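Removed: one protein chain of the complex. Kept in place: all other protein chains.
Entry: chain A
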Amino acid sequence: MPMKIENGPFWKRVEENLQNDFMREAVAGMQDRGYVRRLGVIEELGHWEEWRSLAEQIRKHTLENLDYYLMQLSENVAKRGGHVFFAQTAEEANDYIRRVALEKQAKKIVKSKSMVTEEINLNPVLEAIGCQVVETDLGEYILQIDDHDPPSHIVGPALHKNKEQIRDVFQRKLGYTKSSDPVELARHAREMLRRDYLTADIGITGCNFAIAESGSITLVTNEGNADLVTALPKTQITVMGMERIVPTFEEMEVLVSMLTRSAVGQKLTSYITVLTGPRDEGDADGPEEFHLVIVDNGRSSILGTEFQPILQCIRCAACVNVCPVYRHIGGHSYGSIYSGPIGAVLSPLLGGYDDYKELPYASSLCAACTEACPVKIPLHELLIKHRQIIVEREGKAPVAEKLAMKAFRLGTASSPLYRFGTKFAPSAFAPFVEDGRITKGPGPLKAWTESREFPAPSKERFRDWFRDRQKGGNPL
């Protein structure tokens, strides 16, 4: 699955998804339950704003010294006998991983959840050389067996499916015969997966945080699948976005706590796995060979720009879970594996404005995302920055909007022009007014009046009333 989801133009996607009641119910339910849970664990922790500031500082500091920490990380991985590969592009990353798979003559590869491997579209590359690739995260597994249905949420990729739909997929693809009870469904998937873990040649994981001081990898899951992916196969490949790094264990602990609270409203997830290099003599399990693939794929060109804060992201999806736009249109509408506010900021940066020019506008700028973000990324401000670039640099703004803004500038930058321009508003609107309101508006008002009445301008502006009153013409 590449970053871009091929499912038509923006409005077609939105319209289809607005019709999808199953999806909308699932998303709204998740958001409402998650909201209460998240606030609960935040309150329980106490001093949330101070924790956020600390997390922000950690991420900022790491990004400002990213070259240093990347060097330290790779030195430490190498010291422990691991291999490190810096991939500038998706192709380089895929190529490296393919070579490892060929060298190991791998037949089967198990994977734990990793957004970056989706971003670089790794699976088809491995399948093309005859490997069977099995996703072991339950959500990813469901999507994979459902003919590669794209993920709609960065933490819960199959969020758009309800349990009946999942049962149907299992029936069709796995010969499943039991009920839609989530426990039964999960048990069945686990039984299927168990065999794969035991026979896999390579385990591929993502990476929540790499720890520079020790060369370790931290994986946070609720299912324990990452443990099995890393414990059983002989070769392990971890793929990480180049910014997913922390200086020491201490910072890792802070960020993991912020991550689990923000992502799922839990103090801790069920499994937090820290791995350091290949198996040492005397280790009970772990891979014999360990590869760390560090992926740039457009990230370094965000560094040093006004969008640098987006690299602070720890992929918790708190912003997605509070987004009122995501609530109604769901993840697939974004046309990217990165959806919601994080996706609306990140997708145009990684994938360009041609494919994602609508996303910065798919926000009411309500700032719920900015408020929820545990590492204080000013998401709604970054959306405005995208809009500014679309207007100024890309020249992609609609002509009518440009004209309106020219008029805005003329009318608001000087008071005589404002006064003059607005004085005639009532008569300009008069032909459209009925019963003190506008039901079918002209020009840009048309879109408004598709679903709402627009107020008629007052006959007398406030400023006229005030002036008359000062003169004694309109006493209280």
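The working rule: a residue touches a chain if its C-beta (ideal position, glycine included) is under 8 Å from a C-beta of that chain, and two chains touch if they have at least 3 such contacts; residues count from 1.
Here is the rule we use: contacts and distances are computed from a predicted model.
Matching "Ion-translocating oxidoreductase complex subunit C", "Lactate utilization protein A", "Hydrogenase expression/formation protein HypD" or "4-hydroxybenzoyl-CoA reductase subunit gamma" against the UniProt entry of the left-out chain gives the name "Lactate utilization protein A". Touch with the hidden chain on the side of chain A covers residues 14-15, 18, 32, 35, 322, 324-325, 327-329, 361-368, 370-371, 384, 386-392, 397, 401, 405-406, 408-409, 411-415, 418-419, 422, 425, 437, 439, 444-445, 447-448, 450-458, 460-463, 465-467, 476.
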